[in-house]
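For this view, one protein chain was removed and the others were kept in their places.
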Amino acid sequence: MDRPLLVYTTFPDVDSALSIGEGLVRDRLIACINVLPGMRSVYAWKGAVEQGQEAVAILKTRKGLQDQVHRALKERHPYETPVVLFIEPTGADAATLEWLLTETSDAS
Amino acid sequence: MDRPLLVYTTFPDVDSALSIGEGLVRDRLIACINVLPGMRSVYAWKGAVEQGQEAVAILKTRKGLQDQVHRALKERHPYETPVVLFIEPTGADAATLEWLLTETSDAS
Partner (left out) sequence: MDRPLLVYTTFPDVDSALSIGEGLVRDRLIACINVLPGMRSVYAWKGAVEQGQEAVAILKTRKGLQDQVHRALKERHPYETPVVLFIEPTGADAATLEWLLTETSDAS
């Protein structure tokens, strides 16, 4: 039995997050994207300190698709170096897991 | 010594999240709910691709209460199939952990 996997990334705005997220859902690579608007960031970049306004995106998929989601997200992401972090929940509601497995492709 | 547990779920709006969250706090099942407004989602549901506007909720409790929180959240949640994911932090500030343990019931 596969298990749930979250992907944490950020986009320049809500529209780009939703557009790329919808493509990943249609490709059955993820079951869902949650996009949080209005995020403010401060970050180091090549030694300078930058400020930005972005959107946080949390993608929900299965562990067996991690490599495929990772590759597709990198190819389609508007940033040269997007932040991509994988978080494995230690548990899930049974219906949440069933939904994740039904709505995504078998890892292959 | 028990340890911290986060629960990630989504609600149709901020008010339903706060209302259910407050009930769980009053029942000493969680110490806190953080609700993030204005979340936009794209998700697969029974083979179709849907869009929604929701609120993200992050509940803070202790690991020993996972089953009770899970059951109460499912009973009270307005969705037929809410997303419920459990995330275990690998560490916490000592005062954060003490607060979590003081403000929630002993697991029983």
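Going by the order they are written in, the chains are A and B; count residues from 1 in each one.
Criterion: a residue touches a chain if its C-beta (ideal position, glycine included) is under 8 Å from a C-beta of that chain, and two chains touch if they have at least 3 such contacts.
Source: prediction; values computed, not measured.
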Contact partner of the left-out chain, one of A:36, A:59 or A:92: A:36
Where the missing chain touches chain B, by residue: 4, 6, 14, 17-18, 21-22, 25-26, 28, 31-38, 58, 60, 87, 89-93, 95-96, 99, 103-104
Absent chain, residues of chain A that touch it: 8, 10, 36, 38-45, 47, 49, 51, 54, 56, 66, 70, 74, 81-88
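Assume only the chains that are shown with their structure count from here on.
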Inter-chain centre distance, chain A versus chain B - centres from mean C-alpha coordinates, in Å: 20
